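Before I ask anything, let me first share the structure, which is written out below as C-alpha cells.
Note that one protein chain is taken out, while the other chains of the complex remain in position.
Let's turn to subunit A:
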C-alpha cells in the first residue's frame, strides 16, 4: 500500500477518475461510455506527444521541445498532400509524416549541438521554420485523407478507439525501453548528471540525439493521425499541444529536474486534461473561465503531487 501511494503516476490517475466522476454526476451515467470513448480518442494525441516530450524533459534541466505543434502541422499537411486523398496511400502518408518528424528532430538536435543553442530557443526558432513550410505548402487548400485512413483513425477495435490503441502500444514500447532497456538506463543516467554519465561510459550525445529524434517522430505520427482523425490538416491543428505536451508530463509525475520518467502518468494526465475541459464545458463555463480553471487545476495537482512526493 505504501509503495502504491508513493507511485508518482497515481495522482494523475486519481485526478482523472475524480473528474470523470464529477462529469458523470452532472450528465448522468448514460453518458459515461461516450465520455470515456471521447477521452480515450482525444487523450491519445496528447499522450503520444506527451511521451515524446517526457523523453526530452528526462534529459535534464533546459531540455524541452517546443516545436511539437509545428512538426505536427507540417507532418499532417505534407502527409495529406502526398496522399492526395487517393486510396491505398495510407502507408505513403505515414512514411512522409515520419520522415518530416525525423528531419525536424535532426534539425533541432543539429541546432542544439552544433550551434550550442539552448533547446528552448533552438526548438522555438525551428518551429517558426516548420510552421512557415506548412503554410507555404498548404496554401489554404484542404485535402481530405483517404477514406480508409479516415475510417481507421476515427474507428474502433473491440470498442476501443484505434488511436488510443496506438497510443497505448507506444506507451508500452517506451515503458519497456525505460524500465528494461539499456537505452532507458542511459537516458535516466544522462538526465541525472550528464558528466557523471559520460564518465561512466554512457554515450550521452547519442542518447540526447535519440531523444530529440524520438519526440519529433512521435509529433510527426501524432500530426498524421490527428489530420486523418479530423478530416484534414489545419494550420492551427497543433496549437493546443504545446501546453498539453508539457502539462501531461508534469502532471504525470515525471521529474522536471530530469533523470526520472513516468510513462503511465502521462496517459493518466492526458485523460485528465481532456476530462477537465469537457467537464467545464458540461457545467456551462465559457471559454475564458474554462481556460482559467484549467490553469488553476493544473497548478493545484502539480502542487499536490509535489508535496506528496516530498513527504515520502
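The rule we apply is simple: contacts are C-beta pairs under 8 Å (C-beta built on N, C-alpha and C of every residue); 3 or more make two chains touch, one makes a residue touch a chain; residues count from 1.
Here is the rule we go by: contacts and distances are computed from a predicted model.
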According to its UniProt record, the missing chain among "ASKHA domain-containing protein", "Sugar ABC transporter ATP-binding protein", "Sodium:proton antiporter" or "Dihydroorotase" is "Sugar ABC transporter ATP-binding protein"
Among the options A:199, A:289 or A:304, the absent chain makes contact with A:199
Touch rule applied to subunit A and the missing chain gives residues 177, 180-183, 185-186, 188-189, 192-193, 195-206, 255, 259-260
